[in-house]
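Inspection log for the structure reproduced underneath, given as structure tokens.
Then we have chain A:
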Amino acid sequence: MNAQDFTVTRSSYAARMAAIIGCVAVIILIAAPWWAARADMRLMGEMFLYLALASLWNLMAGYAGLVSVGQQAFVGFGGYMLFALTIFGGLHPIFAIGLAAVFGAIVSIPVGALIFRLRGAYFAIGTWVVAEVFRLGFAQIPALGGGSGSSLPVGIVKSLAGSRQSREWLSYWLALGAALVVVAIVYIFLRSRQGLALTAIRDNELAAGSLGIEIWRTKFVVYVVTSAMTAMIGALIFLQKLRISPDAAFSVNDWTAFVIFIVVIGGIGTIEGPIIGTLVFFALRETLADLGTIYLLVLGVVAIVVMLKAPKGVWGLIRTRFDLQLFPLGHRVVRSANQNGG
Partner candidate 1 sequence: MEWLNALLQGALLGGLYALFAAGLSLIFGIMRLVNIAHGDLIVLAAYLGLTATVATGVHPLIALVLVAPLMAGIGYALQRGILNQTLGDDLLPPLLVTFGLSVIIQNSLLEVYSADPQKLDAGVLETASIPLGPLSVGVLPLLTFVVAVAVIAGLQWTFYRTSLGRAFRAVSDNQDIAQLMGLNRRHVFGLAMALALAVTAVAGILLGVRTSFDPSIGGGRLIFGFEAVIIGGLGNLWGTLAGGVILGVAQTVGAKIDPGWQLLSGHLAFLLILAIRPNGLFPRVS
Partner candidate 2 sequence: MPEPILNIAGLDAHYGDFQALYGLDMTVNDGEVLAIIGANGAGKSTLMRSISGLMYNDPGQISFNGQDISGLRADQVAAMGLALVPEGRQLFPSLSVEENLIIGARVGRKGPWSLSEVYKLFPILKERRNQQSTSLSGGQQQMVAIGRALMANPDLILFDEISLGLAPIIIKDIYEALPGIVGGGMSAVIVEQDITKALSVSSRVYCLQEGRVSLEGASNAVSREDISRAYFGIK
């Protein structure tokens, strides 16, 4: 046995299969307007957006260890940017969505610099305070509807696409695209050197510090990127809703509680986790949502039970049981196909 008999590789058979199945699935999803009913398309669009939000929250909390209960700040910010840029800036909605991401990044820098002074759970509550400040702040702007909010003018809605049907198709594709982009960005980031640094930090902050990795800077970059993308998703969300108000834009329940639930159930700190979590969440919602508060109660109980009994979530259970990783991040040593080397 010598070194030439082994190679180091990232992928595995399962990962390659998953990639193939994934590509097929994406193609099918892209073609949805031709096989899915309108209501189903709306639902899937919503799922994609939640998947994007969950993947972003997971990047921050699961990998960078920055637990935020205030991401709704940027969801709402993005939504309001969409309205402001289209109504007052006269920009095309899609351009406004992109710009919302840029503005989200810019705003997150001073905000981050401030709340990074807090640690751990206090950081979490700090993010909530920021969200409250955003909510109260935007409620003070009469031009954007003040406390009761405003609707997206018909002209702007029509500028997206001519007919109602083509607008729905466009919304759907935008949502799907956003989810794919977010997951891809997270995946590529985690495979990069920065991503490796992030995982090192997550696993042991003390040790990572001694390796000379700039902890603060890496986490800050993650915070800014996550906030920017969250703002972009927020803009998309409110493009679909066509109406915005401070309470809806900055709702803790809608944009934080549900997202946390998705990530925790699915499996925090994994890329596959948010995907599974989104499926489970929507399955529960479609079956239980009629029960109103009972439904939320059940969510809370399930989240606690999962956190105490199966902290790695559904995907964590699957992964440990079957030693599976569909988005190959780690390296593994396998026997070479060619035993003679060369």
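The criterion applied here is as follows: contacts are C-beta pairs under 8 Å (C-beta built on N, C-alpha and C of every residue); 3 or more make two chains touch, one makes a residue touch a chain; residues count from 1.
As a selection rule, all candidates are chains of the complex that A comes from, given by their letters.
None of these values were measured; they are calculated from a predicted model.
Of the candidates listed (1 or 2), only one touches chain A in this complex, namely 1. Within the complex, the chain A residues that touch candidate 1 are 61, 65, 67, 69, 114-115, 117-118, 120-122, 124-126, 128-130, 132-133, 136-137, 139-140, 252, 257, 260, 264, 268, 293-294, 296-297, 299-301, 303-304, 307-308, 311.
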